[in-house]
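A single protein chain has been omitted from the complex, and every remaining protein chain is retained in its original position.
Here the chain labels run A and B in written order, and each chain numbers its own residues starting at 1.
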Amino acid sequence: MLNMQGRPTHVGEVATGERQTFTRNRALQMEEPLIFETGRFDVTGVDIDEPEKFTPRLGAHARKSGIGLPGLTEPETMRHYVRLSQKNYAIDAGLYPLGSCTMKHNPRLNEKMARLPGLGDIHPLQPQSTVQGALELIETMAHWLMVLTGMPAIAMSPKAGAHGEACGMMAIKAAIAARGEGATRNVVLVPDSAHGTNPATAALIGYHVRAIPAREDGTVSAEAVRDALGPDVAAIMLTNPNTCGLFEKEIVEIARAVHEAGGYFYCDGANFNAIVGKVRPGDLGIDAMHINLHKTFSTPHGGGGPGAGPVVLSQALAPFAPVPFVRRDGEKLAFVEHAEGTQSFGRMTAFHGQMGMFVRALTYAMSHGSDGLRQASEDAVLNANYIRACLADVMSQPFGDRPCMHEALFDDRWLKDSGITTLDFAKAMIDEGYHPMTMYFPLVVHGAMLIEPTESESKASLDLFIMTLRDLAMSVRDGDVARFSGAPYFAPRRRLDETRAARQPVLKWVKPVTVAEAAE
Amino acid sequence: MSTLYSKDHEYIRVDGDIGTVGISDFAQQQLGDIVFVELPGVGKALKRGEQAAVVESVKAASEVYAPVGGEVIEVNGELEGAPATVNEDPAGRGWFVKIRIADKSELAGLMDEAAYADFLKSQA
Partner (left out) sequence: MRYLPLTPDDRAVMLMRIGARNIDALFADVPADRLLDAPPDLPRRKSEIEVERALSRMAAKNVAAGSVPFFVGAGAYKHHIPSTVDHLIQRSEFLTSYTPYQPEISQGTLQMLFEFQTQVAALTAMDVANASMYDGSTGCAEAVLMAHRVTRRKKTVLSGGLHPHYGEVVRTISAMAADDVTTLPPDIGAGEDILAKIDDSVSCVVVQSPDVFGNLRDLRPIAETCHVHGALLIAVFNEVVSLGLVEAPGAMGADIVVGEGQSIGNGLNFGGPYVGLFATRQKYIRQMPGRLAGETLDAEGRRGFVLTLSTREQHIRREKATSNICTNSGLCALAFSIHMTMLGEKGLRQLARVNHANAVKLADLLERTPNVEVLNESFFNEFTIRVKGDAADVIERMAAQGVLGGVPVSRLLPHAGLDDLIIVASSEVNTDDDRAALAAALQGVL
C-alpha cells in the first residue's frame, strides 16, 4: 500500500524577500520582555515555608516602604535567561578577537574545581585552622605568579586589574612617603598610548599625570622618559607588551633611568599573556605589576567581571604590601590581617581577594604546567603574527610591516575615502559571525583595530577568519558601502542609538502610567 | 558687539563688560551629538584658561576653558534639559555662560572671525 499521508519532502517554491512575523521572533531568535513586564508580584520560584509564629525583634525598624519586585517560577526563570543568553556572542561560540582583552578558552575544569565545597563553600572569617587548604592554595598561586614574573613578593587581594593598579601605585606612594619624599614626588609619567585606567589610577591616589609621547614606531623611547624625569617624579606606568601589541624594547634602559631618578616602575601587566615563560618582568627592572587572572589565566570574563588582579612587587615595595597576606610558620599557614606594627599601606577590600578566581587560575596554570604556559604564549604570538602577515597586503599597519606580540594592530588608512569607518567595518564582521576586534584603542592610532586571536584558535579557524576579513576588505574596494554602513543586518538588534540613551538616560524599568491613572 | 575665538574653539561675544561664552560651530561638529553640559555655579570667579564647563558627547568629554578671566553672572540652564541645543545653534541659544570680564586687555589674545577661519584652515 502506498502511504499517501505525511509531510511533503521536497522544498517546493520558496518565497524570497523580507518577511515580518506576528511575534517579531525570528525562529530561534526570540524577543524577550523584561521580568517587570511578565513577572507577577505575588509569584515566587522558591518554595520557602513560613516560620512558626514568633515575636520579631526588629524594634521600630520593620520595612514599611514597598519593594516592587516581580517573581518568576522556575520554568519561567529558565526560559527568560536562556533566551537572554541567546542574544550574546561568546568565546564558546566563536572567535572573539578583542585586542588586549584576551578572550581565550575558559576550561570547564576550572569551574568544577571552584565548586568543590572545600573551596567554594568556605567563609573568609572561619577559624584559620579550618581553612588551611585555602591558605595553601593562595600560597601556591602566589608562588606560581612570583616565579613566572621573577618577582620576590606579591599582593593577592586586588579584585581586578584596575584595583591591582591602585594597589601597586599605593605601595609606591607609601614607599616614597617612607623615604620622606612624599611632598615632593607627586608626578606619574604615563605614555599617551596607555590604557585609560593608568591615568585614572594615578589621579585616584592623588598624583598628577605627565604624558609621554609615543615614538614613530609605537614604543616609548628611553630618551623621552629621561626628558620627562625629574625630582618630582614618583613613578612611571608603562604597559609591556604595550597597547600597540609591541614589546617595549628599551624597557631595561627605561627602568634604569627611572630608578636613577629615584622613581619606581609600575608595569601594567594586562598583556602578560604574551610573554609568560618567555621573559620575566622581574628581569626587566620593574617594581610592581598586576596580573589580570581573567586574561592571562583564563578565568571567565562573565560579561564584565569578576576579574582578579594580584600584584607582584619588588623587594623595595614588598614591605608596603596591603593586608591580608599569607605567612607560613612551619607546617602552619596564617593570615596577617591587620596592618598595625607593619609598614603595610592598609587594606584594599574586605576579606582576602578573589579566591574563586585563584582556584580557576591555579587549575589553569597546573593544567598547562610551565612548559604549557610557555607554549601558550608562543602560540598566542604566532597566531597574531599569522593574522598580521595574511592581512598586511589589504589592511594598513600603523608602524610598518614588523612582528607584533600577541595582538596585531591595524589603522584605518586603508579605509580612507571609502566612506567606511572602523566602526562600520567592525559591525560588518558581526554579520559574518565574528565578534569585532577592539576598535578605536589605542587612542594614538587613528581608527585603530586591535586583533588578539589568542592561542585558543586552530589554524583552520584563523584561516577562515582571515579569509572573511579579506572578503570584507575586497568589498570595501568594490565600494559596497551599504554592506558596512547598515551593518549589522543579522544580529538580534540593528545599530543602537547611543545618543538617545545618553541624552535622556533610562536606567531602570518604570511602570507605565495607564490612561486611567493619567486622568486622575 | 564683537565675537572672538580661542585656539581651543571657544567663542566669546563681547557686549560692554559682559562676555557670552560658548563653543564654535566647528567644535560642536567635531564633538558630534552632545548629550550633557556641566556648567559652573553663578558667582564663580574664573581665571583665563580655567575650566568653565564640561561638554560631553557620546564618545568624548571636553573641557571648555574661559577665554578670558571674569565672574560668572549667568549660566544657560536650558542646556541641562536640552543639550542638543549646542549642536543646533552653538552661536545663539547654545551659549554656556555669561561672565563679567575682569580685564578687557585679555581679549587681545583672541582671534576675530576672519583670523579664526584662517586658523581652522591651517589646522585642516
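Criterion: a residue touches a chain if its C-beta (ideal position, glycine included) is under 8 Å from a C-beta of that chain, and two chains touch if they have at least 3 such contacts.
What you see is a predicted model; the values in this text were computed from it and never measured.
In the entire assembly, the chain absent from the figure touches the shown chains A, B.
Annotation: of B:Glu38, B:Glu74 or B:Asp89, B:Glu38 touches the absent chain (contact as defined above).
One of A:Asp393, A:Asp471 or A:Glu498 touches the chain omitted from the figure, and that residue is A:Glu498. In the complete complex, the hidden chain is touched by one of A:Gly269, A:Gly353 or A:Pro398, namely A:Gly353.
Residue positions on subunit B in contact with the hidden chain: 35-36, 38, 56-61, in rising order.
Note that in this section only the chains that are shown with their structure count from here on.
With centres set at the average Cα position, the gap from subunit A to subunit B is 38 Å. Across the complex, subunit A meets subunit B through its residues 498-499, 502-503. Of all residues in subunit B, those touching subunit A in their complex are 33, 35-36, 56, 58, 83-84.
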